[in-house]
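The complex appears here minus one protein chain, its other protein chains still in place.
Chain nomenclature is as follows: A, B, C, D and E, assigned in order of appearance, with residue numbering initiated at 1 for each chain independently.
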Amino acid sequence: MRLDKSRKNDELRHIEIIKDFLIYPEGSVLISFGNTKVICNASVEDKVPPFLKGSGSGWITSEYSMIPRATQDRNVRESTSGKISGRNQEIQRIIGRSLRSAVDLSLLGERTIYIDAEVIQADAGTRCASITGGFVALVLALRKLKEYGLIKTSPLKYYVAAVSVAVLNDEVILDPNFEEDVIADVDLNIIANENREIIEIQGTAEKKPFSKEKLNEILYIAYSGIEKIIAIQKKVLKLTR
Amino acid sequence: MRLDKSRKNDELRHIEIIKDFLIYPEGSVLISFGNTKVICNASVEDKVPPFLKGSGSGWITSEYSMIPRATQDRNVRESTSGKISGRNQEIQRIIGRSLRSAVDLSLLGERTIYIDAEVIQADAGTRCASITGGFVALVLALRKLKEYGLIKTSPLKYYVAAVSVAVLNDEVILDPNFEEDVIADVDLNIIANENREIIEIQGTAEKKPFSKEKLNEILYIAYSGIEKIIAIQKKVLKLTR
Amino acid sequence: MRLDKSRKNDELRHIEIIKDFLIYPEGSVLISFGNTKVICNASVEDKVPPFLKGSGSGWITSEYSMIPRATQDRNVRESTSGKISGRNQEIQRIIGRSLRSAVDLSLLGERTIYIDAEVIQADAGTRCASITGGFVALVLALRKLKEYGLIKTSPLKYYVAAVSVAVLNDEVILDPNFEEDVIADVDLNIIANENREIIEIQGTAEKKPFSKEKLNEILYIAYSGIEKIIAIQKKVLKLTR
Amino acid sequence: MRLDKSRKNDELRHIEIIKDFLIYPEGSVLISFGNTKVICNASVEDKVPPFLKGSGSGWITSEYSMIPRATQDRNVRESTSGKISGRNQEIQRIIGRSLRSAVDLSLLGERTIYIDAEVIQADAGTRCASITGGFVALVLALRKLKEYGLIKTSPLKYYVAAVSVAVLNDEVILDPNFEEDVIADVDLNIIANENREIIEIQGTAEKKPFSKEKLNEILYIAYSGIEKIIAIQKKVLKLTR
Amino acid sequence: MRLDKSRKNDELRHIEIIKDFLIYPEGSVLISFGNTKVICNASVEDKVPPFLKGSGSGWITSEYSMIPRATQDRNVRESTSGKISGRNQEIQRIIGRSLRSAVDLSLLGERTIYIDAEVIQADAGTRCASITGGFVALVLALRKLKEYGLIKTSPLKYYVAAVSVAVLNDEVILDPNFEEDVIADVDLNIIANENREIIEIQGTAEKKPFSKEKLNEILYIAYSGIEKIIAIQKKVLKLTR
Partner (left out) sequence: MRLDKSRKNDELRHIEIIKDFLIYPEGSVLISFGNTKVICNASVEDKVPPFLKGSGSGWITSEYSMIPRATQDRNVRESTSGKISGRNQEIQRIIGRSLRSAVDLSLLGERTIYIDAEVIQADAGTRCASITGGFVALVLALRKLKEYGLIKTSPLKYYVAAVSVAVLNDEVILDPNFEEDVIADVDLNIIANENREIIEIQGTAEKKPFSKEKLNEILYIAYSGIEKIIAIQKKVLKLTR
């Protein structure tokens, strides 16, 4: 039995996605994975990074941040330290790569979509919640672009979601909360699409390395989680693209 | 008639205060002044700034920040620019001063209470919402300190609220929204307590200076706003301290 | 009787303004309010912030700084800390707003005038000295622009000066020095023009809030100070604009 | 046939490890994976991060940097930009995690070993070369600690090496060079130990997601690479720990 | 004949040293070399850098800065750029080294004397004016330490002054102003003591290298300048130490 006693090993926490959470962003979502809560905003700007100028192609990038008291103890604000932590940089790069994968950037036009993930409460799984919620915000923003006649066809290729899996005493558990995550031997994040294809895999086993066989066991459970999460995204987005 | 046609000149926007919004902070509130929404968290730490070490006295300080898409256009994140803007520094200093005024710091013990104001949606009046909501978060944190036996008597001296007043075509309007604020001749923020005493007054009339008589007219309307806001705070806090 | 025994409650310190203090700036002044000494330089540059490009309008902005040993103890240099303190940012924003108010920016042409206030000795009242001296430097720079045929008519609307008032044991005292300022209950800065109109009011009563009646008493004394200071400015500038 | 025509798909580049490359570090190595060249230095310091003080345990951390002209075009120096890039932060975190995994930190005593990886020439695979070379530098430093009587038994648990695998037109190729890497659909880094256990897996498929079956194919080839690299490490280190 | 027509090649500009210019620093001086004006403040603090703790020895260090409009064009403030320019760092290191040379640091006690040089007007020769004026400020501070009984004997070893020499069309000119400096082929600064001994020599001939013979010619003229400047320092300091 896992530490989060209310759940089976392959059970997700309650996932909730509130659409149109804020009024200004082109796409805005408040997503919860249990106690983890992230505001995901998609903002469209009419400019692209230098390497895309004149290419006709667009770009998707992400910034990820936690408010100081998203956690049990208060953290120093990054604007005060003047530096973005390595952890946050690592996460925002993954969000960007994952969501770019879902979009045919050549159909986006010379625009950048910023996915801002603001973690307001952190109980593990914030990067997965950010990607999953960021995807919904992205779709909402793409719809707005289409609605305004700025793009003709949706550049969306497939749905994308992310889930975290942990190994703890040799047992594989889905979507660990903080209490479970902090003592896990292996921590693996899978970002996949609706076709069961892997977009990004990141696993770290600082405490106890694992075998190829265990990896396949992890993937099996991860896929089941991804499928359930994509079903929730589809319900929120009403199946359409 | 004012630009925000649904309101009379001396009418506040709808104010809502959701208590215990997040689970980790000692005090947490989501406050709305119309479309302006601020998460106010109060965090208690067992340390004080150097100048208070050994004094037995505590401290209250504040950090204020906007998420990038709190506004119509996306702003550069301060952790990216590496600098806190002058505007934000100005605001967080006011929040700190105003809330320190409400507390007998010598009864707080050698602790610091951080009031973090995270503006998630900005439609003018964010500093007033931050002070008003920050006050409620502060009271919740003080109650927790008392509940845990860390302080014996509440160090709270009085209720504190803040409101903004604008002068526009010589008319004085209460609690302007962004549309009104941006074209106002005078922009004045009053922070006052339940005894109609002024804790902080900040007025700027870059476009059109004003007379002492106009200032008194402004104060009259401001006081009426402060009274209504304090009534809301008291209802949320159930009158007790 | 006030702490600064040589003065009555409504008496200013000795104010001295040395015109053309440095040779390179378009306007340069060394101003003293008693022991408070500030070098105020006005520099004209042929560029404007992005939001004014193509508008035909100009801009006035300010930077305020203290040398490390302007005070009793040596302060860390801001270029060393890499950050401008919140206090200094707050002050330079006030100087900018106050002096912009005095000028019809549309008559200035697409130019920026920088008002640099360098506090070389601080005995309270540095922001008021900076605004008062900065105004004189500004007028000198405007005259030079006219002399060089770069502007035809002076864009100056009125004289602007600033003064600080403190409340201490319920008594209102004008232009407090450091010794008085540090123990005052209320600290209020008024920036006003020659028509007794308020441009900016900033009052903080962290220690002891005050009533509307006290505010009027403060304003009465502040106005008398402003009038005397404007008379000094006019004498230095030989009455002309 | 792969782009690097001299190699078969499952063939590594020539790997060379020059031991004791610099004289001051406790462990120092110049490692080449083909044209990729990294100086890896291990430095021992008698202090630990705050969370380990008094624990008796040690720590291993890493810093990774490229000299400006390690690449085809010159890059801006990070000391000039004042920021460590997200990419470099991501990499140095992986190096740290991977090498900590190889050591029983409780046997290290309260010391920190810094693994500094200085990329002097980059032709893809720099993070794998840094981990592989960093491991050798780490072992050299541990030996020195033992030689000096500072630790009694070697805290080394197993050998650790890293290799990169790419998928390109559905073919899996080992240890891609820059030319191959830049057009690959999938880029996967595996860090594993001598027991064929995975310590870290990081795969990104921004261009073309991949299946679980492909992942197993990748792992098969990665393992063969890891085995050959560990054999080289063992030869350089003369098999002993 | 030199560009500064009022002077012979071996003639200094008018040098003026106003003692006790500001009231708070332990030593304070306003020094002018012609139009070059520098405020030099010496501040004593009861702490030393880590490498001197427990040594009984003191330290002297310097910070050098220009106000933005010390020059013909306005410069960006270093607190805004967040960086101290290479030029200013180079200069403040020279001031520190030169003035440390003049003092037996072991007699100073565990104190640091900060020499802050604030250039308020720059017409070439600012580093020489800073060292020359900084020396006088230093002596004033040392006297205050002795007066307060904090040191028994003066730790001063000798007088120190600095002068700049330029080569222009093969002619050697003393103490060039900006107009001369900017077109000089060689720019050499000599810091020497009252015994005609060199403490620091810094010469740069980016435009036209020079011979050993020319160097001796430069030194001859430099010495004559140093002697005159030390005579002025002695007069200001009334010959005593």
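Just so it is clear, contacts are C-beta pairs under 8 Å (C-beta built on N, C-alpha and C of every residue); 3 or more make two chains touch, one makes a residue touch a chain.
This one's a predicted model, so the numbers in the text were calculated from it and none came from an experiment.
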Specify the shown partners of the omitted chain in the complete complex.
-> D, E
Which of E:H14, E:K47, E:K152 or E:R196 touches the chain that is not shown?
-> E:R196
In the complete assembly, which of E:L3, E:L156 or E:L215 touches the absent chain?
-> E:L215
Hidden partner chain, residues of chain E it touches = 83-84, 86-87, 89-90, 92-93, 97, 100-101, 188, 192-193, 195-207, 209-212, 215-216, 219, 223
Extract the touching residues of chain D with respect to the undisplayed chain.
-> 22-25, 28, 35, 37, 39, 41, 43, 45, 63, 65, 67-72, 74, 77-84, 114, 116, 118, 120-121
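Quick note on the criterion: only the chains that are shown with their structure count from here on.
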Compute the shortest path length in steps from chain B to chain D over the network of touching chains.
-> 2
Does the chain A and chain D pair touch with the same residues on each side or with different residues, judged by whether over half of the numbers are shared?
-> same
Chain of greatest Cα-centre distance to chain D | C
Approximately how many whole Å separate the CA-defined centres of chain B and chain E?
-> 51
CA centre of chain A versus CA centre of chain E: separation in Å?
-> 59
Which residues does chain C have that touch at least 2 chains other than itself?
-> 82-84
Chain contact graph, described as a line, ring, star, complete graph or other shape | line
Chains touch in the following pairs A-B, A-D, B-C, C-E
